[in-house]
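Complex shown without one protein chain; remaining protein chains in place.
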Amino acid sequence: MPLFGSSDTDTRPDSKLDSKLPTGPIEQRWDTRRFDLKLVNPTNKRKYKVIIVGSGLAGGAAAASLGELGYNVECFAFQDSPRRAHSIAAQGGINAAKNYRNDGDSIFRLFYDTVKGGDFRARESNVYRLAQVSVEIIDQCVAQGVPFAREYGGLLDTRSFGGAQVSRTFYARGQTGQQLLLGAYQALERQIRAGTVKMFSRTEMLDVIMVDGRARGIVVRDLITGEVRSHMADVVVLGTGGYGNVFYLSTNAMGSNATAIWRAHKRGALFANPCYTQIHPTCIPVTGSHQSKLTLMSESLRNDGRVWVPKKAGDNRPPDQIPEADRDYFLERKYPSFGNLVPRDVASRNAKEVCDQERGVGPGGRGVYLDFADAIARLGADVIRSRYGNLFDMYERITDEDPYKVPMRIYPAVHYTMGGLWVDYNLMSTIPGLFVIGEANFSDHGANRLGASALMQGLADGYFVLPYTIGDFLASAGPDPMTPDVPEAKQTEAEVHDRVKRLLSIRGDRTVDGVHRELGHTMWDYCGMARNDAGLRKALDRIPELRKEFWSSVNVPGENESLNQSLERAGRVADFLELAELMCIDALHRTESCGGHFREESQTPEGEAQRDDENFSYVGAWEYSGDLSAPTLHKEHLEFEYVHPTQRSYK
Amino acid sequence: MNLTLKVWRQKSANDKGAMVAYEARDISPDMSFLEMLDVVNEELTLKGEDPIAFDSDCREGICGMCGCVINGQAHGPDHGATVCQLHMRKFKDGDTITIEPWRARAFPVVRDLVVNRSALDQIVQAGGFVSVSTGSAPEANSAPVGQAVAETALDAAACIGCGACVAACPNASAMLFMSAKVMHLGVLPQGQPERYDRVSEMVETHDRLGFGSCTNIGECSAVCPAEIPMDVISFLNRDLIRSRAGRGMKRA
Partner (left out) sequence: MEKSEGVQWWGGRGAVQSFAAMTASITAAAGGRTSVGKKVAVAATGLIGVGFVFAHMVGNLKVFLGREPINHYGEFLRDMGEPIFPRSFVLWTLRLVLISAVVIHITLTYQLMQQSRRARPIGYEYTEPVRKNPAARTMRWGGTALLLFIVFHLADFTWGVHPDFQRGEVYHNLITGFTRVPVTVIYLAAMFALAMHLYHGTWSVTQTLGVNQARWDRTIRRGATALAVVIAGGYSIVPLAVLFRLVK
């Protein structure tokens, strides 16, 4: 039954959503588009001002590349240096269809795997372009001096990652994100020195300035002085990352937030698939209410570790006293062919299921064992140390348990958000002049992202897609310098000021973190790994109440005119409180299961996610209607010409 | 456990600042150090006081955002780790813990434990990059790099840019930070064309920014969360000598 907006089976294109998809053979679409895009005369480029919010892989790469092209770029980040964007934390690696291994990889296969891995909820044209561009990314990064792992012969090494059947993941130890980001950061610093990019660190974007229906600037707050001011430009780009921190606990950094995209949404940008979140199975479990974030451990651990819980509920013997006969290696039992290597969503859901049966281990019972005893017995502790030494050390540092002796305990945690602002093939949102790149857009990953594909997408957008498509927009619009004293800017500034003032004037008896924690609990319980109608409705009742409580009883100490971290957090949490509702609305409307979105009502007899292509083969893009509880749904129907939708199976 | 904290409080860059004592009660040994500060801050907030400002982001030891001097050591007593990875089980019930910001002229205090480290970005701007514009790169495998060389480069490139080396150095020198970048790019074939100009400009910038001069004490490397070894500094020195010799020859 349609809950919002147009009928579920209506496949007419939505007038709001012009995806500007190219046509023709898929291999040629990007080339054709590149040729069709208008060019900006090189001598004119510096007349165009470009604002880029975010200095992660997406924003950093874009700022550097546009600076190199000669545009007049301003780049913003809330951290103290562009190098600290959360991309830095990515461990595993980056995919690229280089086929160096001669193991059957190709652009088409990467495309195919990504569409299938995304559970057929992504655009074919975008994904194909991503796979094509992936090859250039590796060239670019190597030339920048990114020290990827090498084979003895001196050529680039790859590994197979996240269950892929080809070895296409390039990596730099467990710090691939760091090395890629440093590459982009260095390229960015080079442009800063050259004067083409001006960097504003510790500066947070709090709103988009709209002039004549077009994004013409942003309002920012200087986090050190509290100054609220406007920056104007010909085009605004958001590369502000994911919003996993809606859940309070996630593997995202403390500062990761939705503010930029949420403010843009409220100014008219459609928000696509907000409910698609990815839960990563191998994180270190929560130890207590003080927990501020969750730490991810590389998925590669599942190559040698065996996942199990006690067979009996409430069995709290120490692991070494539980005999083999009393253990349930549930992944191996249920998925004999993939075993411990089933995809992230399947592994996560099964861990939750056994914990719900009160078979979870560790404090609080939210954990499962990841046991290396067999691997150590078979390969020796030294081999295990050489493979996972740093991960084992990290685990021991956090938990004070030695994983060489006692099994690790792991539990799933929110990790990535596939949803984000809707963008067309050219990466422009529904607001003209507002482009969105990286994790912040609704991206090429459909309902589930494959391991090592987010880094690829962020860099593809920033280095190789945006620099072409933005030129087309600018060439059409023509340079149009604007100063920040236009009334639209003043008005938006005033609104931002008011909001800040309001936050500081409440002085209630709850802390920002306290409210955020509660929101996180609600979201995790009802809009987490498994969702159902009743739970989502409960969340939809609670979230607006919580929002009200926040605005009436939160205590934000201090003043605006200095570094005020409580104030920063308060603004972010205020936005999470709104976005959370949209996520639940989206999750409620999508009664099918797909990828990271698992609706308990829609499963196969074996308990696997059951897609409903008939009714849900579309991107759900939400428009802010003025009423947070009643957004308008727009649908972009998805066509599959090259990869035929099938039911995933890992039995 | 219960602890006494002596924390540097300073409202703004121009404020004088002082050490202030706080009690931290009912701290679990499983908390990270920053989570302990979160707890103290929640209490301060509810009491209507300003919470202690400190930087952190990833809280897993990679972004380099966090950092303070704990009991006289940069990033505290758990060496080879950042403050965000330090856990309270490293302390005992009843301990008094002093917490101070990084101290260096080039890192002015912004507030409490938060300092301005943009000087490190400026060192990178001076030459810590390979000048290769997007799209101009040759095929990735066209320049093989020996495995050992790649590993050496990565050992140096592992620097997280937290500034602990500067904070710990008795001379407030940023040599370890700068040398790590010089070595990372200096051992790779991609870094060769700009190798000697890079080192020269970076060192000049380092001095201009007001960092001190290294006396090879090794405190930097001892507190470095990424365990960058001292010989990166040796590498920089050698390259600087060669760069100067090269310039002399060019002039002559």
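Labels A and B are assigned to the chains in the order they are written; within every chain, residues are numbered from 1.
Please note the rule applied: contacts are C-beta pairs under 8 Å (C-beta built on N, C-alpha and C of every residue); 3 or more make two chains touch, one makes a residue touch a chain.
Model, not experiment: these values are computed from the prediction.
A.B. asks: Which displayed chains make contact with the chain that has been left out?
C.D. replies: B
A.B. asks: Of the listed residues B:Phe33, B:Phe129 or B:Phe211, which contacts the missing chain in the full complex?
C.D. replies: Missing-chain contact among the listed residues: B:Phe211.
A.B. asks: With the full complex in mind, choose from B:Val83, B:Ala104 or B:Ala137 the residue touching the hidden chain.
C.D. replies: B:Ala104
A.B. asks: In the full complex, which residues of chain B touch the absent chain?
C.D. replies: Contact residues on chain B toward the absent chain are 6, 8, 19, 69, 71-73, 79, 98, 100, 103-106, 168, 170-173, 200, 203-204, 206-207, 210-219, 222-223, 229-231, 233-241, 244.
Here is the rule we go by: only the chains that are shown with their structure count from here on.
A.B. asks: Quick check on the complex: what are the chain A residues that touch chain B?
C.D. replies: 61, 64-65, 68, 79-84, 86, 88-89, 98, 100, 136, 138-145, 147-156, 172-173, 175, 178-179, 182, 185-187, 189-190, 192-193, 199, 201, 224, 253-255, 287-288, 290-293, 295-296, 394, 397-400, 463-464, 467, 507, 509, 511, 513-514, 555, 557-558, 562-563, 565-566
A.B. asks: Show which residues of chain B lie in contact with chain A when the two form their complex.
C.D. replies: By the definition above, chain B touches chain A via 11-12, 28-32, 34-36, 38-39, 42, 44-46, 48-51, 53, 55-65, 78, 81, 85, 87, 89, 110-111, 114, 116-118, 120-121, 124-126, 128-141, 143-147, 150-151, 153-154, 157-158, 160-161, 184-185, 188, 190-191.
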